[in-house]
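Reviewing the structure listed below.
Note that one protein chain of the assembly has been removed; the remaining protein chains are unaltered in position.
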Amino acid sequence: MDKTTIKFTEEIKLKDPIAIEGLPGIGLVGKLAADHLLHQTKAKKFCELYSPFFPPQVVTEKDGTVRLVNNEFYHFKDKGRDFILVVGDFQGMTPDSQYEITGKILDVLKKIGVKTIYTLGGLGTGKVVKKPRVFGAANDKASIKSLEGHGVICKGREGGGIFGASGLLLGLGQMEGIEAICLMGETVGQVVDAKAARVLLSKLSKILDIKVDMTDLDRSAEKTEKELQKLRKLQEQQTAALESAMLGQKSSEEDIARYIR
Amino acid sequence: MDKTTIKFTEEIKLKDPIAIEGLPGIGLVGKLAADHLLHQTKAKKFCELYSPFFPPQVVTEKDGTVRLVNNEFYHFKDKGRDFILVVGDFQGMTPDSQYEITGKILDVLKKIGVKTIYTLGGLGTGKVVKKPRVFGAANDKASIKSLEGHGVICKGREGGGIFGASGLLLGLGQMEGIEAICLMGETVGQVVDAKAARVLLSKLSKILDIKVDMTDLDRSAEKTEKELQKLRKLQEQQTAALESAMLGQKSSEEDIARYIR
Amino acid sequence: MDKTTIKFTEEIKLKDPIAIEGLPGIGLVGKLAADHLLHQTKAKKFCELYSPFFPPQVVTEKDGTVRLVNNEFYHFKDKGRDFILVVGDFQGMTPDSQYEITGKILDVLKKIGVKTIYTLGGLGTGKVVKKPRVFGAANDKASIKSLEGHGVICKGREGGGIFGASGLLLGLGQMEGIEAICLMGETVGQVVDAKAARVLLSKLSKILDIKVDMTDLDRSAEKTEKELQKLRKLQEQQTAALESAMLGQKSSEEDIARYIR
Partner (left out) sequence: MDKTTIKFTEEIKLKDPIAIEGLPGIGLVGKLAADHLLHQTKAKKFCELYSPFFPPQVVTEKDGTVRLVNNEFYHFKDKGRDFILVVGDFQGMTPDSQYEITGKILDVLKKIGVKTIYTLGGLGTGKVVKKPRVFGAANDKASIKSLEGHGVICKGREGGGIFGASGLLLGLGQMEGIEAICLMGETVGQVVDAKAARVLLSKLSKILDIKVDMTDLDRSAEKTEKELQKLRKLQEQQTAALESAMLGQKSSEEDIARYIR
């Protein structure tokens, strides 16, 4: 295999489908939310994407058989509307393969008539918070207005980057005239954050008016909460230690460190 | 040379040949087993594979001449049946070249009529064991059943990866409808493990009903055994030291480290 | 997106335009100078360049919308003459993509009739200086003579390299018969150096006889000056410490370290 390859496993005819992408990223927030949605909606797979820029490996299944790592496309219906899920094991391992693979994902979505894409991710802040917020961005102004109506925070991040498929689907989608929206759950970034995924999926389900049973994700979120409490304690101790060590130092000294690259 | 290149050095006509791959990997287990088999069966080379994704070097022979590093295909007969060996100096140095080179290996195997492939490798556990076990995986359910009949452990590794050619031949073979089976000798992973190779080759020869003189490999395995005993002693000392250091720590503390990535 | 892509957003007809390139590099000197010029001249964008070898990300704007990272081409007029500015977020992330992207920039400049290119950069010396000098290089001898007439230091750097777009535009331009000149502001290299950018832009504006309001850049340069004073103090302390530590060592000992690679 020399190039990223698309393999349709089912024929599919849809009416104005909305796509939702959740691939591995910061805190696995987007992947956890999308995988939960996949499980709850019992969506059906119709397309697979393979790439030589995924790690060169197979994954062992429960029964001892293997499958090549990939990204997959699923379909489910809710209240007569068509939805697409884009999930997977990995993102491309090199910067340019991220462009190639996201371009191929966009090719599939265009082919089946998708005009709107939601991408799910985490916004890593390095801080443990009690109530993770949901941040948003979009490739058109109308979507920003609509997101803000749902309480999604879109402003105040000027110059901030969104990396990987969740960002590139907006950037490349813009060139193709496809409306694309990124929702990000606030996360400390260093743990697998089911709590942020819970908050993120909850917001998405309200925006799209989809009903999702959250029981399993709630259980995972409780586990995450315990880990976060430990991490919060660690952070408080570190902050206290740092502050006492810094006491008496002029703040201007810190400015150098920030300025020097 | 811009692309991976195949060079047939002999014409060859075979009846339902079975291929056995053993390239460098964890503990060199697969390579040691395949190279021993090559030596014992006096198999004949019929094809060479060169790639710009192997290291840019030649290897010096005993007489001072050199040859470009490569992968090679050999043929031998046993009880009227045709077997192919795939051996070599290196695997591709980048992830995507692993896909390219394994794809080219598969092209050669398909061209000469191979329908079944055995790939040989090591399963690194980080632990020194007295009796290495043989683990297996396959790209179809029937093969799993057959492997289990031979005492190969196929289940209980859900989500585990198989990397490099030994894994990709199963994954890419699956797409081409070629049955492919991976056999892995249990190894600590940090030594050149002729003992694991001995156990692995012994299992393969039983499955395929090939008789192989193991004398040379036995000698190498004895050397490995000595190294492993030293390593085992080191590991026991480390474990003892760690345990006494950890005494009194709550196990929940370890969970954070495991959870944080 | 598999390849670096050019997108003209406006049709443009120019008379012997002169191009000025300032992309991110050492101390951001070239970028700061070019971005300031862009702002002051209210130049108009007419072309965008996208590449899979830029980081795989979008950048968030003030209003929450995003744009794919890129390089951009702008046009402004001064005293009836046409000028082009080449600015951007990033340079290519791999060596070969630097060649590809610079080649594409050159394609755009040739297409619109550019015969002379000025590239802007920093010359990192590792030393904090009070009055940064302006160094120069060119791909033809006549330009060197002209630069020296403007007090730009062109000689005494035999064997010194100029890296990235600012260097490659000279090297690749030479092959296409395009006159290209590199101006470099002297900088310590470790800070965002608006002071070096100020000196550099001042020299460029004299060479090209363009009037530029420097007020904003002066303010930034004052900030840089403060950072540099701190850094200078640090360097003096380090030098003093090093000298006292080295006292009594024969200089020949240092020669080894310099010679051994």
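Every chain is named by a letter (A, B and C) in the order it is written, and numbering of its residues begins at 1.
In this text, a residue touches a chain if its C-beta (ideal position, glycine included) is under 8 Å from a C-beta of that chain, and two chains touch if they have at least 3 such contacts.
Since the structure is predicted, the reported quantities are computational estimates derived from the model, not experimental observations.
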For this session: In the full assembly, spell out which visible chains the left-out chain is touching.
Result: B, C
Problem set entry | Options C:11, C:158 or C:243, residue touching the unrepresented chain | C:158
Exercise. Which of B:85, B:191 or B:217 sits in contact with the chain that's absent?
Worked result: B:191
Problem set entry | Hidden partner chain, residues of chain B it touches | 1-2, 52-69, 93, 97, 190-192, 227, 230-231
Exercise. For chain C, which residues reach the chain that was dropped from this view?
Worked result: 92, 95-96, 98-100, 102-103, 136-141, 144, 147-148, 154-155, 157-164, 167-168, 170-172, 174-175, 182, 252, 255-256, 259-261
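Here, only the chains that are shown with their structure count from here on.
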Exercise. Think of each chain as a node with edges to the chains it touches; is that a line, ring, star, complete or other?
Worked result: line
Exercise. Where the centres are mean C-alpha positions, what is the separation of chain A from chain B, in Å?
Worked result: 36
Exercise. If you average the CA atoms of chain B and of chain C, how far apart do the two points sit, in angstrom?
Worked result: 51
For this session: Send over the residues of chain A in touch with two or more other chains.
Result: none
